[in-house]
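Missing here: one protein chain of the complex. Every other protein chain is in place.
Should a chain be cited, it is by its letter among A, B, C and D, assigned in written order, with residues numbered from 1 in that chain.
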Amino acid sequence: MFELLGIPPQALFGQLLLGLINGSFYALLSLGLAVIFGLLNIINFAHGAQYMMGAFVAWMLLNYLGVNYWWALLLVPIAVGLFGIVIERLLISRLYHLDHLYGLLLTFGLALIIQGLFRNQYGISGLPYQIPQQLAGGQNLGFMFLPNYRGWVIVASLVVCLATWFMIEKTKLGAYLRAATENPTLVGAFGINVPRLVTLTYGFGVALAAFAGVLAAPIYSVNPNMGADLIIVVFAVVVIGGMGSILGSIITGFGLGLIEGLTRVFYPEGSAVVIFVIMAIVLLVKPAGLFGRTA
Amino acid sequence: MAKAALLEKTTPHGAHAPLLAIRDLQAWYGESHVLHGVAFDVSEGEVVTLLGRNGAGKTTTLKAIMGIMTKRSGSVMFDGRETIELPARRIARLGIGFCPEERGIFSSLSVEENLMLPPQVRPGGLSVEQIFELFPNLRERLSSQGTKLSGGEQQMLAIARILRTGARLLLLDEPTEGLAPVIVQQIGRTIMRLKQEGFTIVLVEQNFRFAASVADRHYVVEQGRVIDTIPNEEIERNINKLHAYLGV
Amino acid sequence: MAVETSDPGIALATDTPSAAGMSRQHLLIFAGLLALGLVAPFVLYPVFVMKVLCFALFACAFNLLLGYGGLLSFGHAAYFGSASYVCAHAAKAWNLTPELSILLGTGTACILGIVFGSLAIRRQGIYFAMVTLAFAQMVFFFSLQAPFTGGEDGIQSVPRGRLLGLIDLSADLTLYFFVLAVVFLGLLLIYRIIHSPFGQVLKAIRENEPRAVSLGYRVNRYKLAVFVMSATLAGLAGATKAIVFQLASLTDVYWTMSGEVVLMTLLGGMGTVFGPIVGAAIIVTMQNYLATFGAWVTVIQGCIFVVGVLLFREGIVGVLSKWFKKPL
Amino acid sequence: MARSEDVILSARGLTKEFGGFVAVNGVDLAVRRGTIHALIGPNGAGKTTCFNLLTKFLQPTRGSIHYKGEDITARPPADIARLGLVRSFQISAVFPHLTALENVRIALQRRRGDSFDFWRSQKVLSAYDAEAAALLAEVGLAEFAHSWASDLSYGRKRALEIATTLALDPEMLLLDEPMAGMAQADVERISALIKRIAANRTILMVEHNLSVVASLSDRITVLARGQVLAEGDYAQVSADPRVVEAYIGAGHG
Partner (left out) sequence: DTAVKIGVLNDRSGIYADLAGEGSVIAARMAVEDFKAADKGIAVEIISADHQNKPDVASTIARQWYDQDGVDVILDVPTSSAALAVNEITREKNKVFINSGAGTADLTGSKCSPNTVHWTYDTWALAHGTGSAMVANGGKKWFFLTADYAFGHALERDTAEVVKAAGGEVVGTVRHPFPGTDFSSFLLQAQSSGAQVIGLANAGGDTINSIKQAAEFGITQGGQALAGLLVFITDVHALGLQTAQGLVLTESFYWDLNDQTREWSKRFSEQNGGKMPTMVQAGVYAGVLHYLKAVEATAGKDAAAIMSKMKEMPTEDPLFGKGSVRQDGRKIHDMYLFKVKTPDQSKGPWDYYDLVATIPADKAFRPLADGGCELVK
């Protein structure tokens, strides 16, 4: 059989597909971060914790109220997004006029608190969350066994990503948001309620994280640290894509998933660092990331 | 009192109440007290200018009217409504448009998006076509990034975008700064036309000749106060006094 | 009525520099810190105070870059950690004296600083931060895999050795005064850099880079210089820490270490002289004394950050310096 | 015509494209030593871009630049300043969290070359205070020496920028709209100042204030749509109908 660098092409397809699925998570998470950073200039370090909350709230809904996965997919982002709105109103809104590093410090503190509270309540090992019945099992694609759930992850995240992109880049609302990032005072002087816009945006970014969390619950360990280590990779994705570029973070998310997948085949030990190598190269060649606008 | 006399003088002789009436307006940047009781009136359909040296407080006055000074007190009546307690966005919704001196073009928005950004607060603004007629440069560069425009083009864009909103009181901070003489003349004509259409305009100007060519009345600002009022028709007579104020 | 009279006699003195070139209040604070440092080991546990000292130096080195160079590095663990590894290896495997090991470690950080710095300074803002992070992650990956670093066990039981081959450092107190001297000299050097003609140029570059270029400053050289200084001093802190704890481990090169030093600096007040020292002291103390609170540690830590940011927006020392209206 | 050794700065075929859009298109420019040369033209004509090219803040797509007989087309921007060719910016450029005095000192310091001295106390810089204060007084900012630059009003920031530029004692200055946003009084003072400093320097400036241009400049180049439209002294240029149409406008004098 024809082989590519010692790997049968069939296996390679499988790996690429898996990479794409992983990329879906990167894309969803980095999208939320990009929205929050690009529009509020806040480096939302609590993003990982909010993703984790998404998974946990889904678990709680199921175990305490019997709410199933599908409803969770809808309700959890709303609930966690509302939580984000409260956080924004009470805490983050006090920091906009400061260097955005202070936002980082605050959200880092929030992440610690959220993670700590969940850890105290639910321990660290994690909680079980089953794949919804409709999506159990999988398809034999010939070259690999594709669990139905993974297919669904791709579809769901693609849809959400594109919808978000459209909303921010192509609608008036998005223009308000982008303008408000640059000069909130002036946008306010045009008669736009900037604080409310900002609050909703933060809530939306958090809701995206929570949505990713619900998607992740059935396949990744639902534990309080699940977002903590992911966050740094997701930052890398946002930066490679070009800070503030919504489309950039989506494409980069999927793209890096693919590249990481390939690394896992050819040099698995390096798959943790490959993203950073790429980031270094990209930034040295393209100063503002792949899709970023130069100032 | 001298102040009362001044107010007497600044109130136009017209019968109806002024569109904008400012009394004892004070404003601070943090600790530093910049406006010390500005007072003047503008009637509907008038063009007035604020003249004064650098740092006199002209820009600050506009910002205080617009509600984007964090700390201010006194009274700003617009169309019979007290606005001193309102946030900037509510003031804008009453129909006041602001064009800042540093232009405030958004770099993450295209020229078109910049132009379309301010929401319409009232019918009766200029149409996009009329705007392009006024500033043909903008039409050609619609899809470029806002801050990639030349300095003067940015100035045009900044004015253009509030003309669209239908605001009936326009606060223009040095709208001719950095513009080619042809464009300055064009803006002068635009201001006259806006005036005819019933817009009310408060203009901050350094270009005294330009100011004289469009305005009904000039208020001289010094150290955060309006210290004199000169109707445009009396400007020739008062030219020496004015030169003294402006230190020419 | 143009202002014709120029009066060069206008009050020019900003603050009164003392003999050492320090303003009076800074001299007093430094003296106070030194006194505190001399008394501390007799009141507190010396090893703990040494930890505070090492991290104070680390944070101040970082602040030199962030607070005065305007460059946020998110990969300072690379310099701290690599110096710590090299120093530990030199002391343990090559049996070098502690001062030579520290020098070697510091030198390594300096070289790394030159290599990474010259690439990274071409980028700005968050991109700069992420390039430095990327390099640091590579150093981390290297440290995880390289044979001499001992993987996730690190290099353990590093001998403290004899200073200059003469003075035995194994007693905590002896070591303490050595560390105090190293750190204090480091801090004085940083202070001097900040308040030098060079420091003034740095400030200008941070404020408005194109303008500095138009005045003829080759800004990249200044940025690189301050980057290397910062990396080297961070290395000094890391190497010293390796001798104190007789240990070099992955914690020192992991990104959380880079994050920690950002937190220390922000909590204390970035761009203030003494802020990072305060920040380091608080965070190290927290880690030490909260360790017994078990699972609540992170919650308490998080609350301190949140409250810290909300109450002391410009860092603790930043706010104090506003109160007293004096740069601290 | 100017003999070539009289020309201090020259550009040949200077062109700059921004992704398809040609902002500056084959501009030839020769500035003679000791003159005040004005660059005028409608908004968006490419004047600032020209400045950016001449000072190497932008890399030209095509064309060459010579300064004092030396080809500087490939030099980095900081070097240009070191050769004595210093610019100001159209949108005011000061160091906001430095005092006015410190702003000027930064420039003085560069000229003296102790800027890398990280081991010396900054109090050595107070040696420059008197000179800096004198420069501030020249632009009318004496009483603001210890104000933060960020707290100055717009017009005063422009004045500060000029003082800072002068501190470098450049052989040639490129001033981008030095009068923009200045009150009448200051316009006159700065005009006088420019005249005074031009005594032993060369100045290339962009300015929209025609009376300033008329009174100051020895020679004027008019740009329009990235190309040279006309060149000559004020009388010649203002009589050119193309210039009137494109720039000056009918209503003007």
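Keep this in mind: a residue touches a chain if its C-beta (ideal position, glycine included) is under 8 Å from a C-beta of that chain, and two chains touch if they have at least 3 such contacts.
Nothing here was measured: the structure is a model prediction, and the numbers come from that model.
Undergrad: List the shown chains that the missing chain touches in the full complex.
TA: Per the touch rule above, the missing chain touches A, C.
Undergrad: Out of C:P98, C:G154, C:G235 or C:G318, point to the residue that touches the absent chain in the complete complex.
TA: C:G154
Undergrad: Which of these, C:E99, C:E207 or C:D252, touches the one chain of the complex that we don't see?
TA: C:D252
Undergrad: Please identify, in ascending order, the residues of subunit C that touch the omitted chain?
TA: 45, 47-48, 51, 144, 150-154, 156-157, 172, 245-247, 249-252, 287-288, 291-295, 297-298
Undergrad: What does the interface between subunit A and the hidden chain look like in terms of residue numbers?
TA: Its contact residues with the unshown chain are 11, 14-15, 18-19, 21-22, 116, 119, 123-128, 130-131, 137-138, 144-145, 147, 149-150, 218-221, 223, 225-226, 229-230, 261, 264-265, 268-269, 271-273.
Just so it is clear, only the chains that are shown with their structure count from here on.
Undergrad: Please tell me the distance, in whole Å, between the geometric centres of subunit C and subunit D computed from their C-alpha atoms.
TA: Whole-Å distance between the two chain centres: 41.
Undergrad: Which parts of subunit B, given as residue numbers and ranges, touch two or more other chains?
TA: Subunit B, residues with two or more chain partners: 247.
Undergrad: Which residues does subunit C have that touch at least 2 chains other than itself?
TA: Correct list: 1-2.
Undergrad: Residues of subunit C touching subunit D in their complex?
TA: Within the complex, subunit C touches subunit D at residues 1-3, 6-8, 10-12, 14, 17, 20-22, 192-193, 195-201, 203-204, 207-208, 210-219, 221-222, 225, 229.
Undergrad: Which residues, counting only subunit D, touch subunit C once they are in their complex?
TA: It comes out as residues 55, 57, 76-82, 86-89, 93-99, 101-102, 105-107, 109-110, 114-126, 129-130, 133-134, 137-138, 140, 142-143, 145-146, 164-165, 168, 185, 188-189.
Undergrad: What part of subunit D is in contact with subunit B in the complex they form?
TA: Residues in contact with subunit B: 18, 21, 40-49, 90-91, 151-156, 177, 180-188, 208, 210, 246-252.
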